[in-house]
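Complex shown without one protein chain; remaining protein chains in place.
Letters A, B and C mark the chains in the order given here, with residues in each chain numbered from 1 onward.
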């Protein structure tokens, strides 16, 4: 079961978790990225490339399901304006065994960071700036090369 | 923030997630182990060693917080009788960066499996049997040796 | 050849629009050629594209290096490195 959603709607972790756990799997791993409350960002704006984003996320989900024999993979990514404490992205994986679920979850968030066309803009006070890509993200994504 | 709970109460993933995400961290990783619905188990009974269990889980949580500089670690483990689809264990980690949260989450569930005094008994039809330890669990735990 | 151009993030902001339709000449064969051609006659485009190393592209929604051929592309997107998740 693959489910990919890109939307400006607020992400409810409970709803997301319920969806990925309905697979009857023994292990569910999730990663949730939130707008951090500790570095002065008042608003985080997420821009994306409609159509290409969903395709990129679906391709990643399909790769993860094939590579780790997942029962389910779920990616829900918010776009538009959001605020500290709100969820930017939910990644959930369901598998018979925990190792597969945990690895696939790390794979999805690492690769999503470098392959899906999203761009973040932060507003701090009256300053607005686009987030610069991080070399550590490229390194994290590269470790999953098959 | 370390929170360890061992209890016969039903575990609500939404409540657990809300607790670990209240830390203001940028990344939350979770692992949830459920009673599998696909292998004929009608009842899973979890026995534990009161006192020693909580101490073992708290020691693991403290190790994870120190090693990955976590903002929070939460372990909630159910004991007593439970049924397919119900949550056996919730592990949640909160960190500034996703790599720390994901690794610490995998560490906690791997080590919990081999170091915390829990024992599982499965009932299938009218057959009851204690779950045998798996060599793969020992291997998974061993990879975290510092 | 008619191409729908899409811009995202600070590329979009610097160019001042999210999309435009262009008809480059036949000798514009790669994404890099297209960027050069756009920059040639427009100071705004030239400024947005000044640091080629910070540009990424997709042709018909597939991510490609800047030296990739346009082929019979209908949609070309130009944007900074992605920063989602």
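In this section, a contact is a pair of C-beta atoms (placed from the backbone, for glycine too) under 8 Å apart; a residue touches a chain by one contact, two chains touch by 3 or more.
Nothing here was measured: the structure is a model prediction, and the numbers come from that model.
Visitor: Indicate each shown chain that the hidden chain touches within the full complex.
Guide: Displayed chains contacted by the hidden chain, ordered by label: B.
Visitor: Which of B:36, B:98 or B:113 touches the chain that is not shown?
Guide: Missing-chain contact among the listed residues: B:113.
Visitor: Which residues does chain B use to touch the chain missing from this display?
Guide: 33, 46-49, 51-52, 55, 77, 88-89, 109, 112-121, 130-133
One rule holds for everything that comes next: only the chains that are shown with their structure count from here on.
Visitor: Taking the mean of the C-alpha atoms as each chain's centre, how many Å separate chain A from chain B?
Guide: From the centre of chain A to the centre of chain B is 23 Å.
Visitor: Between chain B and chain C, what is the separation of their C-alpha centroids in Å?
Guide: Computed value for the inter-centroid distance: 49 Å.
Visitor: Roughly how far is chain A from chain C, going centre to centre by Cα mean, in whole Å?
Guide: Roughly 27 Å separates the two chain centres.
Visitor: By the touch rule stated above, which residues of chain C touch at least two different other chains?
Guide: Within chain C, the residues that touch at least two other chains are 85.
Visitor: Indicate the residues of chain B shared as contacts by at least two other chains.
Guide: Where chain B meets two or more other chains at a single residue, that happens at 98.
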